[in-house]
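Please see the structure below; I have some questions.
The complex appears here without one of its protein chains, the remainder shown in place.
Per-chain numbering from 1; labels A, B and C assigned in written order.
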Amino acid sequence: MDAIILQILNGLDKGSAYALIALGLTLIFGTLGVVNFAHGAIFMLGAFTAVTLDRLLNMSFVTIDPTRTNFLGQPLEVKTPYIVSWFGDSIGNGIIDWAVPLSILFSIPIMLFIGYAMERGIIKHFYHRPHADQILVTFGLAIVLQEIVKAFFGANPIPTPAPAAFRGSFDFGVWLGFPANAIIYPYWRMIYFLFSAIVISGVFAFLRFTTFGMVVRAGMADRETVGLLGIDIDKRFTIMFGIAAAVAGLAGVMYAPINSPNYHMGMDFLVLSFVVVVVGGMGSLPGAVLAGFLLGVLESFASMNEIKSILPGIDQIIIYLIAIIILLTRPRGLMGRKGVMED
Amino acid sequence: MSKLILTRRGLLKTGAVAGAGLAMPTIFASGAAAYTNEPKGGTVTLGFNVPQSGPYADEGADELRAYKLAVEHLNGEGDGGMLNTFSSKALKGNGILGKKVTYVTGDTQTKSDAARASAKSMIEKDGAVMITGGSSSGVAIAVQGLCQDAGVIFMAGLTHSNDTTGKDKKANGFRHFFNAYMSAAALAPVLSNAYGKDRKFYMLTADYTWGWTQAASMKAFLEGVGWTMVKDVRTPLATTDFSSYIAPVMNSGADVLILNHYGGNMVNSLTNAVNFGLRDKMVNGKQFEIVVPLYSRLMAKGAGENVKGILGSTNWHWSLQDEGTKAFVKSFGTKYGFPPSQAAHTVYCQTLLYADACERAGTFNPCGVAEALEGFEFDGLGNGKTLYRADDHQCFKDVLVVRGKEKPTSEFDLLEVVEKTPVEKVRYEPDNPFFKGGSLGKCNPGA
Amino acid sequence: MQLFGLSKKDTLFLLIVIFLTLATPILLQPFAEGSGLAQFNAGYPDLMQRFAIYGIFAIGFNILFGLTGYLSFGHAAFLGVGSYSAVWMFKLLTMNVIPGIILAVIVSGLFALLIGWISLRRSGIYFSILTLAFAQMSYNLAYSVLTPLTNGETGLQIRLTDPRLLDGANTTGSLPTTNLFGLAMNDSIRLEFFGRLFTFNVGYYFSAVMAIIVFYIALRIFRSPFGLMLRAVKTNQTRLNYTGVNTRPYTLAAFVISGMYAGLAGGLLAAMDPLAGAERMQWTASGEVVLMTILGGAGTMMGPVLGAGFIKYFENIFSKINDNVLHNWFGALPDGLENFLVDLVHPFVGKGWHLTLGMLFVLVVMFLPGGLVEGGQRIAALFRRKRKPDGSGPKHQPKQAPHVAE
Partner (left out) sequence: MGILEVKNVSKRFGGLKALDNVNLSIQENTVHAIIGPNGAGKSTLLNCFVGKLIPDTGSVMFDGHSLLGVTPYKINQLGVSRVFQTPEIFAELTVLENVMIPCFAHRDGSFRMHAFETVDAEVEIREKAEAMLHDVNMLDKKNEHAGSLSRGDKRRLEMAMCLAQDPKLLLLDEPTAGMARADTNNTIELLKDIKKKRDITMVIIEHDMHVVFSLAERITVLAQGTPLVEDVPEKIKGHPKVQEAYLGGH
């Protein structure tokens, strides 16, 4: 029982990452009809805004400590972050420690801008081009983005820890009446789950309750008619692209403490997020979120020893197997709309 | 004005009868070269085949730095590095056999297909007489097989699987790096001293060949010191989030977690495990511990603070205090501004060892070089006394057990050497069950 | 002149392709050995073989994608299955490549039949994801659980101890080579002319002949009523259904044919180099053939081949340009300028080859919507215009999909 609860927690956590990425992807799919292979790269860029802020906060001046030596036997250069020298040890280091949460604020304008620039610079020329061309251009873009990150940050993962206050884990089990240590769960993962719940509801509320959102939803359903009403739907779609990029970016920022970011983490998520979006059904936002959580939970269950011992290797293929089963039984995924990306 | 060169690589067996009429080129006499890519001019070309894209690109970059350094030293430039401490004095700093050393580079992408394509282009296009490098066992074994067929020497880079010099060993291939068996042999006694004789361990194992050989070796040795295994769980290579594998560990009754992962897998699984708070827990009345059998400083850097206090093994570390290490670190550090990684060290050694063998053999002929390397004993390359065993082309040397440092003084100072397990403790016979099944075959000079 | 049941134009086209293919070892070696530009020579056996083999892969993919518009994201699975089948044949039966290649084509055809039969129940992106899922499952399983069959991470290799029933006992102590009735695939004749070294390799010519044959078959398919039906599937499936045509067998046939092309390519890869790795089935490999086809020009005959050559050239030639090479090129310049140029070029070559490739993807698709073929057409049009200044050059036609000829 406790094992199952644990895996549900894990699944929800994994699912929230999938759901966040898929949500952004489906906004772009559904609103703009663009197959965006650069979406994983945007997620990666988000994670690297956290790394960048961490680097910025750690900008240091160098003093020579003659009493100590470096690995070559020369006097040791000691680096002191400016922030520490300005605000003193405890406050300075405290700020550096909070780099990841601070990057949330830092990343939103950046990601909005990146999304905006991408849409205006490249994507907008591809609305009326075949999906194949969209794949080629966005894939090329993804390669370029990740190579640039690689050139600046290297290929190795870069540790980007959560603030000290959120490290460690919480004993859920005791809370639910299990013995100690039965169900422990890291604080940061719980925060991630809550955070994505907030972002997802935020996006839904935005689309449901604002005029902007209503126009966009109408545009998703029937772009031409909305255009005929004299509404500049293109401009709103540009903004939607920015929002989708920001959602993916935030997913990346918050993911940084869970797994150290590296330049190709986007590609690792890319295929998976496409599977999630399609399983959810093209053009359906709730579908994408539902599919994200569903696949996350099922993936977690598949990695349980009890299941692996019956079906060896099931955790290798579970996501794809589920995708095949769902697509064969439900032609348009879980909640897909008719006629979207079917030809 | 023009000249005709004919090469006849490969041996024809099946076709002797069937293909006599068809096999046009074969009716000409064998070519002028005595072996593949015999260097004719004043230079000799080496092929450095390292990952330059993909997750191991940084490791590849560090290997490439070391190769460039080695080439400098061989050509008599720079401070000479470990040439000065190397026990064999055959190398004079005038290239190899009087020929200036040049090199070509390629990208393995950490895929066996791409690595072989890259190595082939070095052999077919650039005339490389030796291929070296790589950062994973799959690639090493694939390229080693290719070099065997093509008739050039392969000096393996970072490859830790038992199979490289076990069931997939080849007469033209040589490995300086240690292997999974040696890691386990060195770690087991240290672990039992540090954590007690009565421990229960749980393993997470990357689900591919290297992971399995690592897991099998660890299991054998840990059970040898009286520990009991609770479970060995295989994790897909593509896993990025290990939470669902780590979560059940707490309740399994195990009090040690062994992570048979490397590279990105290792960084993520270790980070996840530490985030789950495993190391803060007491199980069975003992402190819960995590072990990473194969450490790499570059990868440890990716895991950040999470490596603190965690035991593992490594082929070499820059903080060693022997003369060879000091010379190498000085030379590398002066040129690049940071200390070399174990990958850099092993490929530097491999280049020197190859060059030295050529000098001693007096030829670049792979068979001559192989003979010179087989059974070669040397010292002064940072690992103490070392033997290139003739039976399987594996180097036998001391193994370092290291621990993540609690108080690093710099961003490079992440590991501290806990123990230097002497070579006798990690030696095994060539017919050891972990290594049996392949044979070296005969050396192939190609041509 | 009309040959092989082709129209005059197509016959000429085929003859040009045959000529180019056979002359590849000379054409790809334009720069003198030892000159700075020799780095850009691509006329060595391995790369030429790859051009031919990936050309086959892309031509086959184009039969499915270019004609029917069904975008498969799992074609690498057939490539991988073809390779595995061929290597197993080399291990069990004989090192002669013919049985291996035949088995590769058959097995991948059957595999394609199975996957196509299931996946073609859906269209559009749903179809793409189904094929992707099958290929990823194949890859993941081949890498791990199926290791006894695939040798997992290391890749399936031939060994001395393999039975090879037809080949007789191996007494040499070294691994046998793949051959065609005794003609070893890695045999080469090397000729030196005018300081250029030309390598005529058996394996390349074997692949090249295969490529010409399958190119011809593809050309026939494109020009056949069957090909017309496939193009009709792409443009309007509803109409086709109301015209009494059952589209499923047509698309399935196209899927299986292109799967067999992929299997042939896989078998040839194994025949050139008897090792089959699981990475061949990964989604990136499937994506690569998609990129090749689109980059070259989907739906055209030559496009996919050009795209394949383009990507493989970058992968193998640009990745090998290191700083050393750069310094050689610019060595004649003053030091400051030399270093400046080296630093300028450095990020785009060697380990940065991906960056250059990515940028080229973006540029090509932005400015040449019909792919590289359109680039060729534009250049040709430019010449034609020069020759006929009276204005009877290319008409300004309404924009249309790249034509099937060319």
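Going forward, contacts are C-beta pairs under 8 Å (C-beta built on N, C-alpha and C of every residue); 3 or more make two chains touch, one makes a residue touch a chain.
Source: prediction; values computed, not measured.
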Interface partners of the hidden chain - shown chains only, full complex considered: C
From C:Lys91, C:Arg122, C:Arg196 or C:Lys234, residue that would touch the chain that is not displayed: C:Lys234
Candidate in contact with the missing chain, chosen from C:Ser35, C:Thr243 or C:Asn328: C:Thr243
Missing-chain contacts mapped onto chain C: 5-7, 220-221, 223-229, 231-232, 234-236, 238-247, 249-250, 253, 257, 398, 400-401
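Keep in mind that, in the parts below, only the chains that are shown with their structure count from here on.
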Touch-based graph of the chains, sorted into line, ring, star, complete or other: complete
Interface ranked first by C-beta contact pairs: B-C
Distance between chain centroids, defined by C-alpha means - chain A, chain B (Å): 35
Chain B-chain C separation of Cα centroids, rounded to whole Å: 33
Multi-partner residues of chain A (each touching 2 or more other chains): 313, 316
Sequence positions of chain B contacting 2 or more other chains: 53, 57, 61, 207, 234, 236, 238
Parts of chain A lying in touch with chain B, wherever the complex brings them together: 2-3, 6-7, 9-11, 13-14, 17, 68, 70-72, 76, 150, 154-161, 167-169, 181-182, 184-186, 188-189, 257-260, 262, 264-265, 268-269, 299-300, 303-305, 308, 313, 315-316
Complex interface listing, chain A residues touching chain C: 35, 122, 125, 129, 131-133, 135-137, 139-144, 147-148, 151, 267, 271, 274-275, 278-279, 282, 312-313, 316-317, 319-321, 323-324, 327-328, 331-333, 341-343
Footprint of chain C on chain B - complex, ascending: 1-20, 22-26, 52-53, 57, 60-61, 102-107, 111-114, 116-118, 120-121, 124-125, 136-138, 141-142, 145-146, 148-149, 163, 168, 207-210, 234, 236-238, 438-439, 441-442, 444
